[in-house]
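The structure is given below, and queries will be raised subsequently.
One protein chain omitted, others in place.
Let's turn to chain A:
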Amino acid sequence: MAHNTELGRHGEQLAAEHLEARGMSVIERNWRCRLGEIDLVARDGEAVVFVEVKTRSGHGYGHPFEAITPPKLARMRRLAIAWCEQSGAHPTRIRIDAIAVTLPRDAPADIEHLEGVS
């Protein structure tokens, strides 16, 4: 478990760097409320982007994106609304993105980014 948590943290770090490199600014990490957790919240121009990051060390158990299921996306939408209410921000547009980070032991990390998945 500890290994996976560490892997996840590392993946989220890489994802945040990836977003910054694409000109977005990360405004929140691991934001929690009683509904659950948002991995990353970033600002992309006028839009606020909620990002679900999935990290895997390999594709033996499937692609990381395959773990983002419709119920998971539905929870993301509820979390996004909760965040807007709690932070008092009234963004003109919001978006939900998914980032898959693959971290093989002996190869460089692979980051895939899907915009507006829900």
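Keep in mind that, in the parts below, contacts are C-beta pairs under 8 Å (C-beta built on N, C-alpha and C of every residue); 3 or more make two chains touch, one makes a residue touch a chain; residues count from 1.
Simple rule for what comes next: contacts and distances are computed from a predicted model.
Q: From the list "Aminomethyltransferase", "YifB family Mg chelatase-like AAA ATPase", "Tryptophan synthase alpha chain" or "Sugar ABC transporter permease", give the UniProt name belonging to the chain omitted from this structure.
A: Not shown, but named in UniProt as "YifB family Mg chelatase-like AAA ATPase".
Q: To test your reading of the contact rule: which positions on chain A touch the chain that is missing from view?
A: 63, 65-66, 68, 73, 98, 100, 114-115, 117
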